[in-house]
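Sharing a structure below in structure tokens format, with a few things to ask.
Shown here: the complex without one of its protein chains, the others still in place.
Just so it is clear, A and B label the chains in written order, and each chain counts residues from 1 on its own.
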Amino acid sequence: MERKDWPLWEVFVRSKAGLSHKHSGSLHAPDAEMAISNARDVYTRRNEGVSIWVVESKHIHSTLETDSESMFDPNEDKIYRHPTFYDIPDEVGHM
Amino acid sequence: MSETDLQTIFDRKIENEVKIEPKDWMPDAYRKNVLRQMAQHAHSEVVGMLPEGNWITRAPSMRRKVALLAKIQDEAGHGLYLYSAAETLGTDRERLVLDLLEGKAKYSSIFNYPALTWADIGAVGWLVDGAAIVNQIMLQKTSYGPYSRAMIRICKEESFHQRQGYEILLTLCRGTEEQKAMAQDALNRFWWPSLMMFGPSDKDSPHSAQSMAWKVKRMGNDDLRQKFIDQTVKQADFLGLTIPDPDLKWNEEKGQYDWGQIDWEEFYNVIKGNGPCNKERLAARQAAYDNGAWVREAATAYANKRAQRRDKDAA
Partner (left out) sequence: MEQKEALFNYLLRLADNAAILGHKLSEWCGHGPELEEDIAIINTALDLLGHARSLYTYAGEVEGKGRTEDDLAFLRIEREYKNALITELPNGHYGDTIARQYLFDQFNYLLFTELEKSSDETIAAIAAKAIKEIRYHLRRSIEWTLRLGDGTEESHNRIQESFDNIWAYTGDLFVEDVSDEEIIAAGIGPDLKALQPIWREKVKATLAEATLTIPEDGWMHSGSKEGRHTEHMGHILSELQYMQRAYPGCEW
């Protein structure tokens, strides 16, 4: 059967030129055109944005909480990826 | 992972102020509690559009008209943010709305009171939004992530609501005798229902203790109510209006106001459906739902056709 209510969309707004789009919230719309219009009316009424992305919520895939230990913890001890891990004498100046 | 392990992780998060997110494990009772609260809050925002909406076409100046319209528009947005937050727990908006229409879900009883005069628009902004803000500031720290984020966004938008309401009353109180009387009458009718917005006393509130333990709520009903009273009295004084409570007086020792008795019988009666506008409010929501059905269907049908056409063009 055809769904009567409109599907859910996630809205991402670029707040000003040069910044990334950031998740603002969700809304319902029958299609992408209206999702964009609605996103403009719902999430940028106070000049919050200069560009909008919308994506139907069902297309978003995410990590699971139960995986989070194996996904994210292993990076905690890889401190050699951070600049402060390396000792450079002050005389060298800013690097 | 066993249920007990998951429960331990959950408990530790609550203890350490780590937000619970939609895909995280959570006890069933927590899920139900948060969902009920978010849905109820969403319904309140949307039903709350109706009493104020009653005055849009009669607003007395262009400036007031656009401010009121923008304010009510925000409330629609708040309803939308909160429905979206509720939907993260797997119940979609349509189902939530049907719960409301079928009488299975509640909304704040304050919106069952009528907006009878222009001063009521001022009183609603000042007192009803004022009380809501006290509650919502607390809820910014709620333990459920999507609810907290919705609250942060909402609180940012709320600040103009209370100010526009207060400014309406201030103008009336600086106006003619008739205008000032209109303002006093609005305060007389909205004061007690506004205090009721915080719900029954914690000792009589079925969900209060558990909600506090889960940090869904961060303050009890009685403390929130007291906070609201303490901050509102001097605002009423500034307007030169009298709060309709003969027992209201400053308690130096406690550093807060003592005040009278809420008529809880009225409170429970309105919840049960015996308020001045309960029927009208639900009927209006039902009509919007019914009259919009063919429109929503048409938009879906058109979206499907357009998608098919695009697929064909691409092929």
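The rule we apply is simple: a residue touches a chain if its C-beta (ideal position, glycine included) is under 8 Å from a C-beta of that chain, and two chains touch if they have at least 3 such contacts.
On a predicted model such as this, the values are computed, not experimentally measured, just so you know.
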Touching the unshown chain, subunit A contributes residues 6, 27-30, 33-34, 37-38, 41-42, 45
Interface residues of subunit B toward the undisplayed chain are 46, 49-50, 53, 56-62, 64-66, 69-70, 72-73, 76-77, 79-80, 83, 118, 168, 171-172, 174-176, 178-179, 284, 287-288, 291-303, 305
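To be clear about the criterion, only the chains that are shown with their structure count from here on.
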Listed in rising order, subunit B residues that touch subunit A in their complex are 1, 21, 23-25, 73, 77, 80-81, 84, 87, 92-94, 149-150, 153, 157, 293, 296-297, 299-304, 306-307
Listed in rising order, subunit A residues that touch subunit B in their complex are 2-6, 8, 25-28, 30-31, 34, 42, 45-46, 62, 64-66
